[in-house]
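One protein chain is absent from this view; the other protein chains keep their places.
Take a look at chain A:
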Amino acid sequence: MRTDYHGSSSPNITNFGRSILSMKRDPVVHSIDHETHYQDSEIEALQRQVTRRFHELSSVESHELLSVSWISKLLDVFLCCQEEFKAIIFNNKSVLSKQPMEKLISDYFERSVKGLDVCNAIRDGLEQIRQWQKQLEIVLCALDYQKPLGEGQIRRAKKALTDLEIGMLDEKESNTNLAHRNRSFGRYQKDSQRHNSLKHFRSLSWSVSRSWSASKQLQAIGNFFPPKTNEILATNGLAVAVYTMSCVFLFVMWALVAAIPCQDRGLQCHFNIPKSFIWGAPIHSLHERIMDEAKKRERRNTCGLLKEIHGIEKSASFMIELTDSIQFPIREEKEEEVRKQVEEMKIVYEGLKTGLDPLEKQVREAFHRIVKSRTEGLDLIARGNE
């Protein structure tokens, strides 16, 4: 068991006292400031870790933000923080069963269960993206051809592109308001009979009931507040660890929902982290950047902010335009344009092909770790009550 910082057997109050006083004097105080560092260096370490890693996440170029690889990094960060948090909890198990710690930690575990449903929804969403990836595959198969492009290939590609657009439109429909629902869509109308039967099949893609809502889950996950000073004191600073992990958890879940298609994807989520927590800044900045991305015109009705989804949308619509404009016999410049667009599409496709499976595994790993952490944590609390 971790020994006290100063080697005394009881918590050293003076450090706390000092930190409280300085907080009162100067509200904008960073917790890393030497005068105000907490008794418990583990908690300090956690906060530093969170700060550093979120700074890394937020200092990416805009083309990397919300890409498959970035999401993967985000999940990595989550798993690391989770492990550190678990260690802190384990090292301080004697405090767990006392109030207010017991309530704080039990509430945290309750919220973490909500995250499990989000993980499952994300898994579904990744599967959905995989379907679109398969459509791209058909288009690439049709157009990526040694022989000169013929009408047959173009028609094949167009058909796949139509299906893709319909599929993505269905996705959006289930998330946007009625005004957009009747948007006409070229061949969409012509193939409406086929579309209706397709639509029926597609709407069965979620493994949760129709009433499940990602935004409601996020609301529940976000239902916590910064710790009060008396809580921090009474829990030897552990309340800060719980708060830190809660914010990390919320952010990760929120970002996943923002990026990946899922049912009732609402992005309204406020992060009001007090300035005294230094890791709040990178989180706020990331939140802002992602919200900015969401507000961009071309992304406003997207089914997921994942960069690769945008890539699919762009290359698909570009390709549709292109193929629409083709007249036979095909001119060389047109063919060149098609080949170029195919190369673009290939990049998107390859990215998805290599990235989706590992991402799914990571989400699953996150699921497991959340469960494990909760089970073990609840066990510790129960044993402490004996």
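Operating definition for what follows: a contact is a pair of C-beta atoms (placed from the backbone, for glycine too) under 8 Å apart; a residue touches a chain by one contact, two chains touch by 3 or more; residues count from 1.
In this text, contacts and distances are computed from a predicted model.
Chemist: Could you tell me which of "Embigin", "HIGH-AFFINITY NITRATE TRANSPORTER 2.3", "Exocyst subunit Exo70 family protein" or "Calcineurin B-like protein" is the UniProt name of the chain missing from the displayed complex?
Modeler: Options "Embigin", "HIGH-AFFINITY NITRATE TRANSPORTER 2.3", "Exocyst subunit Exo70 family protein" or "Calcineurin B-like protein" narrow down to "Exocyst subunit Exo70 family protein" for the missing chain.
Chemist: Among the options A:217, A:236 or A:302, which residue touches the chain absent from this view?
Modeler: Touches the omitted chain: A:217.
Chemist: Using the definition of touch stated at the top, determine which of A:44, A:76, A:107 or A:127 touches the missing chain.
Modeler: Only one of A:44, A:76, A:107 or A:127 touches the chain omitted from view, namely A:127.
Chemist: Determine and list the chain A residues touching the chain excluded from the picture.
Modeler: Contact residues on chain A toward the absent chain are 113-114, 116-117, 120, 123-124, 127, 134-135, 137-138, 141, 146-148, 150-153, 155-156, 159-160, 194, 197-198, 200-202, 204-209, 212, 217, 360, 364, 368, 371, 374-375, 378-379, 382, 385-386.
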